[in-house]
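Reviewing the structure listed below.
Every protein chain of the complex appears in place save one, which is left out.
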Amino acid sequence: MKNTFGNNISLTIFGESHGKSVGCVLDGMPAGIPVDYENIKRLLSLRRPSGAISTARSEEDDFEIHSGVFNGFTTGTPICIIIPNKDTRSSDYENISHLARPSHADYTAHIKYRGYEDPRGGGHFSGRITAALVAAGGIIIPALNKKGIAIGTHIASCAGVNDRGFENYGEDIDSLSSLAFAVLDADKANEMHNGIIKAKESLDSVGGILETAIIGLEAGVGEPWFDTLEGMLSHALFSIPAIKGIEFGAGFDFADMRGSIANDGFYTESGKVYTSTNNSGGINGGISNGMPIVLRCAVRPTPTIAQEQNTIDYVNLENAKLSAKGRHDPCIVHRARIVVDSVCAFVIADALSGKHGTDWLAL
Amino acid sequence: MKNTFGNNISLTIFGESHGKSVGCVLDGMPAGIPVDYENIKRLLSLRRPSGAISTARSEEDDFEIHSGVFNGFTTGTPICIIIPNKDTRSSDYENISHLARPSHADYTAHIKYRGYEDPRGGGHFSGRITAALVAAGGIIIPALNKKGIAIGTHIASCAGVNDRGFENYGEDIDSLSSLAFAVLDADKANEMHNGIIKAKESLDSVGGILETAIIGLEAGVGEPWFDTLEGMLSHALFSIPAIKGIEFGAGFDFADMRGSIANDGFYTESGKVYTSTNNSGGINGGISNGMPIVLRCAVRPTPTIAQEQNTIDYVNLENAKLSAKGRHDPCIVHRARIVVDSVCAFVIADALSGKHGTDWLAL
Amino acid sequence: MKNTFGNNISLTIFGESHGKSVGCVLDGMPAGIPVDYENIKRLLSLRRPSGAISTARSEEDDFEIHSGVFNGFTTGTPICIIIPNKDTRSSDYENISHLARPSHADYTAHIKYRGYEDPRGGGHFSGRITAALVAAGGIIIPALNKKGIAIGTHIASCAGVNDRGFENYGEDIDSLSSLAFAVLDADKANEMHNGIIKAKESLDSVGGILETAIIGLEAGVGEPWFDTLEGMLSHALFSIPAIKGIEFGAGFDFADMRGSIANDGFYTESGKVYTSTNNSGGINGGISNGMPIVLRCAVRPTPTIAQEQNTIDYVNLENAKLSAKGRHDPCIVHRARIVVDSVCAFVIADALSGKHGTDWLAL
Partner (left out) sequence: MKNTFGNNISLTIFGESHGKSVGCVLDGMPAGIPVDYENIKRLLSLRRPSGAISTARSEEDDFEIHSGVFNGFTTGTPICIIIPNKDTRSSDYENISHLARPSHADYTAHIKYRGYEDPRGGGHFSGRITAALVAAGGIIIPALNKKGIAIGTHIASCAGVNDRGFENYGEDIDSLSSLAFAVLDADKANEMHNGIIKAKESLDSVGGILETAIIGLEAGVGEPWFDTLEGMLSHALFSIPAIKGIEFGAGFDFADMRGSIANDGFYTESGKVYTSTNNSGGINGGISNGMPIVLRCAVRPTPTIAQEQNTIDYVNLENAKLSAKGRHDPCIVHRARIVVDSVCAFVIADALSGKHGTDWLAL
């Protein structure tokens, strides 16, 4: 159903990069969830560009909650969050509006919307829309935390530099929560930074991999067919611009494994059930098994680069050259991380609300 | 919504491995689509186990269409397809019914369904249920073909052996359509076979990668948020047991690319638009760009193996050892391939029916 | 989404009057609900035609449960119920297949399905499909009963004869449960019978009103917008062929009331909340208030009558005369009653599963 997602909790997003605002309607959250404006601001700040490794566009991301919150708590009715656009410089885009940025959505949007699309800054396809997802995450994540569920994403790889993997999930997730550039091994942050700056200096961009862990999720969540945890998570995550691959647990490494190595043997201790390895990423048959959910998202290099590229003028159907002039990011991997957290939180909260009922998250 | 998927065309699946039958209800297909029983049979035969590299369970997969087809054509009303189970040997499973097969869904099903699950042969989690997806594919695929859309999947990797990639998409897809073991380079089939047999002899199993191409799809199909082509395809594909990763175009290889290499430059020729590379896998901003849709699914090694493994008795919560005795597959990569084709066909048909209206597929 | 309905519990129906079978897939029922075949049979028998006031077509309504039930309990997976068609006499319909029965769906089906519809016995539009709804009801209703919720429908009016209204809801619902011709005032049954027979002798048919009460439903169920209790119930109930009006509580009588009379004053007694009248039919703002849900369905006279009527040949687009020859009902009000009960049970169970979680109904 297009721009709405979710069964028991649902999220509808709207907005254009250079329109009046971006925002979302978060519906199905139970009444009585505390809404902490400062926390939402904090999460939004983690997505905001900053410094040399990001676009020069700087949005305050002041947000307004128009409905569904009263006296600091959710009321149980739809929560409309509006994030006004302020620092828009549409002039950057005026002279390129008919030139398709390679691997961006300019051309496909033009075909789909038959010329009526808002081309300024990528319009509805802009990464800016993800601010609305993060604002929703700012309400959902603390509610999950109270239920003992924590979510953390680190930059597993960026500009050819690899971070270490998760070791102690709880501590690692904690340590990530306040980082603007989320790596587990602090030394790698510098290396990645350098790689991004180098690419930027070459008028180029870099990609990477985000690795996410969700801990504290009970066993038994997810459906066997279609609404598997993998299916629900990937459906939502692929909305994040630039994500082009998702794998759970060992993922593509399974291809070269044998079952005897790949299988996660169960064992029980003090009445609880564990697996000795977690190649399944915490999901068997589409359903959580109580181990950490682990997934990785492949993030493509930002398509908008200042280098000259071959492209077309899609109105006059002519071959052309394009060197992007707008403000853009040499890397969005680090900015996408809190978006991934937010989307995962949304999907998990939705699944749990289905299992335990609409009010459970607030009880 | 659990076991139903799709917006304009929808598929509801049901059945247990050792129950009366498996099947599906395919709804939303327009009236007037020819239903060719022989073609459905042929596709089902591609999924059926055969020879030393598969389980010894042999189902005829005789199917019955209970509704929605009249005089050889779809009527426009829901199509219920029933595939009776015949060769069930539930006794194989009797003595292991409380031992969780590692990385299988026995334990998660037990938690989710609180002991009421049908444990025989994996119940509703059995790969056998995918026969229903293929039967639906047998109706949908020819309808897409008539519209100039072709879908083909090959075993890109299995047991450590790599097939060549797609070269001439049209010819390659053609050549795959009649193969029971779908590789583009025939020599690799033997190597893969040998690898599978070797694993089987070690009481083990192997995984692999399936690569799919969808050609002939017009530009402009898919939605910007949530119902992106990637999101819809992955949501449905992750239902296929054993798939643990999905990537589009360059996928995880993007991580180490720079934008200048990763971007697919556009060009126009004779009034048509192409990209010189296809790292995006035919999708920009969630929407098809007219180039082939290319995706890869990581398939885990079959979890059920004859080797002894550590596990638990999930009823008595005790540690235990398990050596699977049921008939099982040392590899399901080759059998999963027609399931992937069918699921892709379903998702594409659904998206096109939304764009062009419910009757379009039949016109 | 066409032939599927419901959010947390969903029902997909299929089948044609003279095809292989009619049936449904009931999905989302929690594991552990007892399935009593005898009870399902009993409910189906209440829908079955019998005696002079019904069609002469007699179906045993033997049903088979193909999936989702194991050892007498629901497994939590989709329940496919098949009711084979046996006593089909398609020849009755052969010579009228191009003549649209007035007020039946022959013409609209022909337009919608462009000539591919199955015209035998009304095809997918036949009242026979409602047997599948009742079979599903046979699983859901006892589960609701265990939760203290009872549903009963009586023939409030038929052939111009009015039954008395509900007085003691609990006792009245009890008394209705075993009646094939469900009236609260037994004397009225005879009068209605006579009215139906008289209409039949005039080669005509009669309509009526069904009044339903749902008791034991807690306050707080339903949504403020769109998924109001009234909206959900009416959406599903209007599927029942021949229902052309639905009202809740005072319904259309509100038109001539003043607020001071129409309003249901609240009062509290022993810690519980009641209203002194129930003109709202137990629903305020789309949400149950704890009082009995009361609704009424207007049932049109069976469109198929033996009298000669003006119509068209919809293939040759010519005016024509039609005297229906098939077996048909002079009245379906009494047969529709258990269908209404089943549909109401489904909607209420779905709403409660959303509120309390997927397993609640079984706990």
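By letter and in written order, the chains are A, B and C; residue numbering begins at 1 in each of them.
In this section, a contact is a pair of C-beta atoms (placed from the backbone, for glycine too) under 8 Å apart; a residue touches a chain by one contact, two chains touch by 3 or more.
Here the structure is a predicted model, which means the values were calculated and not measured.
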item: Which residue of A:49, A:78 or A:195 touches the chain not shown here; value: A:78
item: Hidden partner chain, residues of subunit C it touches; value: 1-5, 7, 13, 100, 102-105, 107-109, 111-112, 124-125, 129, 157-158, 160, 199, 202-209, 219-228, 230-232, 234-239, 241, 243-260, 262-268, 271, 273, 275-276, 279-281, 283-290, 296, 298-305, 307, 309-312, 314, 317-319
item: In subunit A, positions touching the absent partner; value: 1-4, 6-7, 10, 12-16, 19-23, 25, 27-28, 31-32, 64-68, 70, 73-80, 82, 112-118, 123-124, 359, 362
item: Residue numbers in subunit B that touch the chain omitted from display; value: 7-8, 77, 224, 354-360
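In this section, only the chains that are shown with their structure count from here on.
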item: Chain whose Cα centroid lies at the greatest distance from that of subunit C; value: A
item: Same or different contact residues where subunit B meets its copy subunit A, judged by the half mark; value: same
item: Whole-Å gap between the CA centroids of subunit B and subunit C; value: 38
item: Inter-centroid spacing, subunit B versus subunit A (mean Cα positions, whole Å); value: 27
item: Per-residue multi-chain contacts in subunit C, two or more chains; value: 7, 77, 359
